[in-house]
Each structure stands twice: as C-alpha cells, then as structure tokens.
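Shown here: the complex without one of its protein chains, the others still in place.
Here is subunit A:
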C-alpha cells in the first residue's frame, strides 16, 4: 500500500471535512433549538463565499491587498458580519412568523428562501464562475516517495487550525456563557425557558447568527482553497453538511464536526481510491447505513418516544 498517497488523501479529507463540519454546526444548532431543517443554510454559506470574495476585491482596489494578514482578517470579519445579518434576516422573515405553526410550512418556506437567495445572487452577481487568485501559497512537503510527494499546503493548515479554534470558541460559548445556557434551555423546553425569563426570540435569532457566521467562515475558506465559486455551490454543500449533521447526531455540536470530518474523509478516499463520479452515492449510502443501525446518529441521544 502506498502510504504517501494515503496520507495525502487523509490531509485532503480532513480539510474538506473541516469545511463541511463548520456548515453542519449551523444545521445542528438550528435543528436542536427549533427542530426544523434550515434549507437556506447552504445559501448562507454561498453568501459568505461571495462576501469574502468581494471584500478581497475591494481590498485589492484600495491597494491594501499586499498586506496579507490584514486582508485575510478583513475578509473574515466582513463576511462573518454581513452573512450573519443574512442569517438573522432569513429567520426573521421566513421562519419566525411560522414558528409554532404547522411543521412542514417552515420547511417549504425554507426551500423557498433557498431558491430566492440563489437566484438573487445569480441576478446580482451573474451566473458565471468567479475565479479567485490563491492568497496563501506554498506548503510543506511532508514525505517524499518515489513517484509522489505528500504536500500539506499552508492553506490546509489555516483551514484546519481555524476550524479547530472556532470549534473551541463556540463550544466554550455554549458550555460556559449565559447565552449558551439560554440556548440549551430553549432546546429542552422553549415554553419553560420563556417562563423563566429567557428571551426566546432573541436566543433563536442568536443561534441563526452564530450558524451563519460559521457558515460564512466555511464559505471564505472554500473561496481561498478552491479559488472558484458560483451561485450554485450552496446546494450540494448544504445537503452534504446536513448529512454530516444527521450522521453525527443532530443537535450535537461535536457530532456535527465528527460527521463533517467523516463525510470529508469518505469523499476524499472514495474519489482517491475508487471512482470520483460516485462519491456522492458513497456519502449518502453511508448515511443510510448509519441511520439504519443507529437512527439517532453517532453522538446523538436516542429520542424517547412519549405518548
């Protein structure tokens, strides 16, 4: 077995998985708190990618793109802030009026929102693929073998480290702060949380904002990593990330990350060793298998059926 090739696929898979994981967190948090599939979340990620691209172009026009750390920081902050507003707005317009109403209504509304945002960006920014020059170049050669060098690019390091940092920050936020406590309370029982003085509306909005911020980071990293984006990237990434969230056990934050990494690894190894065409089939096939034997996901808690 060629260990160099294996290692390379592992690195690629982890990078991809980190991106899926970041998007999956948004799904899992929203599902945990209001129990709906936020179908527009993939579009939020796409908007994050566009915002970071446009921020970069503005930096370029303003002549500060030479200072790389500043540009990256600006891209990160601007896309997080702007995309969070979209996350907030989507919840406010399309989901909040339907809260507590018929369950499928919110789902259809979410699908409508997703169609709307996709076409909105298509009209506003054009349907063509947007190229982006690589900002973080170079990398480390980890291993050299006869016909194959294992490359760990700086971009991949940035993605994995940034994902790790964000995971730590958000886990602490949810575990330690009063905001996180409010979120967990709403997850358990929204009425009771409201009665005890938690502003439920605000907590749910914050959840959407946090999910959108993480998705926008994922969008920015994809823009930098692959160098091409278009208005349609949100759909497939969204579906994969939701699959990741379900795989890891929906409602569980570490589960979402684990699911994302698994999906990334499966995809990368499947396309590395088998066929690249059928990698989506493999992803969904494994989802079905996991759900048959562990319907509550890898790290989720089994749902107790109440009469």
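Here is the rule we go by: contacts are C-beta pairs under 8 Å (C-beta built on N, C-alpha and C of every residue); 3 or more make two chains touch, one makes a residue touch a chain; residues count from 1.
Rule of thumb we're sticking to: contacts and distances are computed from a predicted model.
Visitor: For the chain that is missing from this picture, which UniProt protein name fits: "Aldehyde dehydrogenase family protein", "ABC transporter permease", "Sodium transport system ATP-binding protein" or "Protocatechuate 3,4-dioxygenase subunit alpha"?
Guide: In UniProt, the chain excluded from the picture bears the name "ABC transporter permease".
Visitor: Which of A:77, A:108, A:142 or A:196 sits in contact with the chain that's absent?
Guide: A:108
Visitor: Which one, A:121, A:166, A:204 or A:221, makes contact with the chain that was left out?
Guide: Of the listed residues, the one touching the omitted chain is A:121.
Visitor: In the full complex, which bits of subunit A touch the chain not displayed? Write them out.
Guide: Residues 31, 37, 47, 50-51, 53-55, 57-58, 61, 78, 81-82, 85-86, 88-89, 93-94, 97-98, 101-102, 104-109, 111-128, 130-133, 235, 239, 242-243, 246, 250, 275, 277-278, 280-281, 283-285, 287-288, 291-292, 295, 303, 305, 307 of subunit A touch the chain absent from view.
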